[in-house]
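Dumping the structure here so I can ask a few things about it.
Every protein chain except one is present and positioned as in the full complex.
By written order: A, B and C. Residues from 1 in each chain.
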Amino acid sequence: MSQSSQLSTDSPSPPAVNYLNADRGVWSWLTTIDHKRIGVMYLVSVLIAFLLGGIFAMALRLELLTPGPTIMGANTYNRMFTLHGVVMIFLFMIPAIPGVFGNFMLPLMLGAKDVAFPKLNLLSLYLYWTGATLALAGMIMGGTDTGWTLYAPYSTTTPTTVFPIVLGIFILGFSSILTGLNFIVTIHTLRAPGMGWMRLQLFVWGIYATSIIQVLATPVIGLTVMLVGIEKVGHFGFFDPSRGGDPVLFQHFFWFYSHPAVYIMVLPSMAVVSDAISAYTRKNIFGYKAIAYSSLGIAFVGFFAWGHHMFVSGQSVYDNGAFAVVSMLVGVFTAIKVFNWVATLYKGAIVISAPMIYICGFLFFVVFGGMTGIAVATVSLDVHWHDTYFVIAHFHFIMVGAVIMAFLIALHYWFPKMFGKMYHEGWAMVSAALIVLGFNATFIPQFLMGNAGMPRRYYIYPERFQSLNVASTAGASLLAFGFVIILIYLIYALVRGQPATDNPWGSRGYEWMTTSPPPKHNFHEPVVITQDSHSYQEPGEEVEHVVI
Amino acid sequence: MAHESTHAESGKAEHPTHGAGRYWIVWLLLCIFTALTVYTGHYHPSIYLALAIATVKATLVVLFFMHMTEAPGANRLVFSVSLVFTIVMMVGVFGDLLTRNPMSLPTGSVPSEIQNRATAP
Amino acid sequence: MSSSDGTHPGPRLAHHFDTIEKQDYAVRLGMWLFLGTEVLLFAGLFLGYTVYRHFYYEAFHEASRHLDLWAGTTNTIVLITSSLSVALAYHAIKQNKQKQCAALLIFTIICAVAFLCIKAIEYHHKFEEGALPGAFYHFSEVTAPGANLFYTVYFLATGLHAFHVIVGMSVLMWVLARVLKGEFSSTHYVPVELGGLYWHLVDLVWIFLFPLLYLI
Partner (left out) sequence: MNGPEDLLRRLLWLPEPGSTFAPRIDHLHYFVITVTMIASLLTGILAVVFLFKYREKRKNQSTPIVIPSVRFEIAVIGIPLFFFLLWFVQGYQDYVWYTTPPENAMDVYVMGKKWMWKFSYGGDGPNAIGTLHVPANRPVRLLMTSRDVIHSFFVPDFRIKQDVIPGRYTETWFQATKPGRYQILCTQYCGTWHSQMWGEVVVMDAPEFDQWLLEQRQGDHASRVDSGGDDGPAFHGSIVEYGKQVAMAQGCVKCHSLDGEPHIGPTWLDLYNKKETLEDGSTVIADEAYLTDSMIDPRAKIVKGFKPVMPTYKGRLAAPDAAALVEFIKSLRTPGLEAVPSKEAIYEPVKPAQHR
C-alpha cells in the first residue's frame, strides 16, 4: 500500500520504447523470438487454462453438494474430473512458473540478452498451443473419462476418446522438454561477467533443478501415453492383462514421470518464494547454499520415490519400504527450505503487502501439505488413505496451496517489471486474505472426508460425507471469488495503473537493474555483476551479524 | 565472460587432433565384438554376456565416435545422469517384480527366477 | 576469433552470445541434453522388454529364435559402418576436406537406406507369418503365453528405432546439402558434428536392441 503511493512521487517517466511497443501488430507477437514476449504469451495461455480448469473445479464442487446427482450425469462428472486434472496439470501447473516467469525473468536475472535458443523457445510455445488444442479437441469430441492418471487397462478399454488427449499430452511433453533444455543451456552459457554459480539468484537455481527433471523425466511420460494411445487404437497388448500385459507396469512408467512432475510444479514455486521473501524483508536470504542445493537434492531424490503411489497396487513389500524411506528424504529437503524461509523473516524489515500474505499462507500450506505427504508416505497409514479425499486434500495443499500461491506471489512481485504498471495494493491484500481463507475452507474438510473414508472420483457418495462436502464447496466459492477480484484489479492496473519505477520494491534481484518494462534486448548497457545476489548491504556498510 | 568458465566451458576449439586411424580401429573392434556376440548368442545364449558385450560396444561408440573423451564436463555429466536414471528406473521396477508376491504376477507368466516354485504343484 | 572474414565462411554469431566458442559450447550442450532425453525415451521400452522377458522367459527365447539373425547381424554391421563414416566425415570437415566429407555423408545415408530396406524385408516376413503384436498375433510356431508380447516389444522398439533412423537420415541430408553448398569448413563444422552425434545415438540404441531381440 505504502509502496505504490511513495513511488508515485519519485517515478520517472517509463522508457518510451520497450519490449511491449518496440514492434507492433499481432504478427510481430506470433513470430517474436523475444523471451519476454514469449513469457507474456505463456501468461495469457496459462491463465486461460487456469480459468478453464477452475470452471471445471467449481462444477465438480457444485455436483458434490448433494450425495446423489445434482447438476450433471455420472458420465459428465467422470469426464469433468479428468479434464480438470489434465488441464490443471499439463496446461497450467507445469508450464505456469517456468513458462511465464522462467522465460521472462531468467535471462534478465543472468544479465543475458535472451535465452540460449530463442527459436526453440518459440517452438516450445507453439508446441504448447498445439498440445493444448489437441487436448481441447479431445474434450469437444466427447472427452475422456480415465482420470488424468490414465490407468490401464481402464484407459485402453474405455469407450471414450482417449487418443487426442494422449497425443496432446505427448506434444505438451515435448514443449516442456524444450523449455527445460533451453533453460539449462542458458544458465550454463549466458551468465553475465561476474556471475559465478554462487551468485545465481535462488529463482535461477530452482528453475535449473526443475529443468533437469523436465529434460530427463518427460520422455518417459511421452512414451507411456503413446503406448496407451497405441494400445487403445491398435490393441498391442502392452498393458492389457488379457494379452499378458502388465497394468502395474503402466503405473511404474506413469509415476516415474508423474512423481518428479510434482517437483516440476513445486520447485519453481519454492524458487519464487525464496526470491520474493528476500525482497519483501529487505534481508539477505538465510542459508543461500542450503536452499540452492536442496533444490537439486529434491530434483535428484524425487526420481527415486515414485513407488509410493503404488503402496496398495500389489507392489512388492520390499519395494514399498524402499520407496517410503526415500520419500522421507524429500521431506527433509523441504523442511530445510522452510526453516530457511522462516529464519529469513527473523529480524527483517518486512513490507506488509499482498505477496507477504501469500508467503505466510504458503509457509503454512507447504508445511501442512508436505507433512501430510510424509503421512501418506508412511506405508501403513497410506493403506487407509490411499485414493481417498485425504490424498486429494494433500496434493491440493501442495498444488494449490504452494504452486498457485507462488504463482500469485510471482505475478504480483514481477507485475511492475513485466508491464510497467502498479496494481492496487489494498485490493490485492483483500483478495490475498480471501484466497488464503477460502483455500483452507475448501481443503481442510477434504482431509476429514478422507479420514472418514470417502474415495476420490466419486460421483455419488454415502450421505454421511455430505456436511463436509458442503463446507468444501462453500470454501471453493470463496476461493473463486478471490480470483475474480485479482482478475479485475490486475486488468484495471494494466489499463489505468500508475506507471512503475524501475525497482518499486527496492529488491536486489538482478532483474530489477533494467527499466520497467525492459527494453527489447533487456539492458541498455552491458551488464557486469559486482554483487552477490540477495545482498542488502551497501558496499562497505557495517551491519550486525546475528547467529541463531 | 564469466571468469571461471572460460577454460572449463568454452569447448574444444583447440583439442588435440588425432588421425582418422583411431576411428578405423574402433570400427574394427566393433565388428569383432559383433561377431563375438553373434557367435556366443547363437551357441550359448546368455543375456548377461550379450549385455556385457553390448555395453563394451556402446562405450566404444560413446567415447570415441561421440568424442566423450574430449567433451567438457557438463556434457559428460548430462549423459551420465541420464544413464543413472535409466538404471534407477530398472532397479525400482525389478525390485518390485523379483520380490512381489508370486500370485500377484500375471497369469501365464513363468518368471525365470521363480520358475521352480510356480511349476511345482 | 573465427568470424566470416577468412577464406571460409564462418558461422553466424547470434546477438545474445559473446563469442563463437560460447555459442558452439551452448549448442553442443543442448545436443547432449537432447541425447539424454532420447536415452530415457528408449529406457522405457528397454524396461518394458526386460519386464516381459522376465515374465515370459520361454516365449521370448523361442520367439527370438524366429527372428532372422542374419538380417539383424547385417544391419548391425551396416549401422556400425555408417557410424564410422559419419565420424570420418566429421574428421574430414575439420581438415577442410569438403568433398571427402560430402562423399562420406552420402555413404552414411546409403547405409541408412540399406538398413531400412533390410528392416522392411524383415517386417514383411513377420506380417506374412502373422508374428504381429498383441491382438493381431497368429503365428503358429510359437504358442507359449507371452509370445505376442515379444512381437509387441519387437515392433515397438524397432519401429521407434526405425523412426529415429529416418529422422537421423533427414538431418544428415540437410547437413549434406549445406556441405555441398560449401557452408562448412575447418572453422565452422558444428552442425556436422551434431548430426553425427544424433546418428551415433541411433547406432547406440541398435547396439543394445540387437542382442536383446535376436540373441537371447
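Basically, a residue touches a chain if its C-beta (ideal position, glycine included) is under 8 Å from a C-beta of that chain, and two chains touch if they have at least 3 such contacts.
Nothing here was measured: the structure is a model prediction, and the numbers come from that model.
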### Task
Write out, one label after another, the shown chains that touch the chain missing from the document.
A, B, C
### Residue touching the undisplayed chain, where the options are A:70, A:130, A:158 or A:477
A:158
### Message
So one chain is hidden, and I want to know which residue out of A:30, A:71 or A:349 touches that hidden chain in the complete assembly.
### Response
A:349
### Query
Of the listed residues A:225, A:248 or A:354, which contacts the missing chain in the full complex?
A:248
#### Entry: Touching residues (missing chain, whole complex) on chain C
140, 143
### Residues of chain A in contact with the chain not shown
6, 74-75, 78, 145-147, 149, 151, 153-154, 157-158, 241-242, 247-248, 281-284, 286-287, 290, 311-314, 317-318, 320-321, 324-325, 328, 331-332, 335-336, 338-339, 342-352, 356, 359-361, 363-364, 367-368, 371-372, 374-375, 377-381, 383-384, 386-388, 448-449, 451-453, 455-462, 468, 506, 536-537, 541, 543-548
### Query
What residues on chain B make contact with the chain left out of this view?
98-99, 101-107, 117-118, 121
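Everything below uses one rule, namely that only the chains that are shown with their structure count from here on.
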### Message
How are the chains arranged in terms of who touches whom: line, ring, star, complete or other?
### Response
complete
### Message
For this structure, I'd like the pair of chains sharing the most C-beta contacts.
### Response
B-C
### Query
chain B to chain C: how many Å between their CA centres?
15
#### Entry: Residue list for chain A, restricted to those that touch at least two other chains
188-189, 216-217, 220, 244-246, 249, 252
### Query
Which residue numbers or ranges of chain B touch two or more of the other chains?
1, 9, 74, 81-82, 85, 89, 93, 97, 106, 108-109
### Task
Would you tell me which residues of chain C are touching chain A in their complex?
14-17, 22-23, 25-27, 29-30, 33-34, 36-38, 40-41, 43-45, 47-48, 51-52, 55-56, 133-136, 145-146, 148-149, 152-153, 155-156
### Summary
chain B partner, complex, touching residues on chain C are 1, 18-19, 21-22, 24-25, 28-29, 32-33, 35-37, 39-40, 43-44, 46-47, 50-51, 53-58, 61, 69, 73, 76-77, 80-81, 83-84, 86-88, 91, 94, 145-146, 196-197, 200-201, 203-204, 207-208, 210-212, 214-216
#### Entry: In the complex with chain B, residue positions of chain A that touch it
188-189, 191-197, 212, 216-217, 220, 241, 244-246, 248-249, 252, 256, 303-304, 306-307, 314-319, 322-323
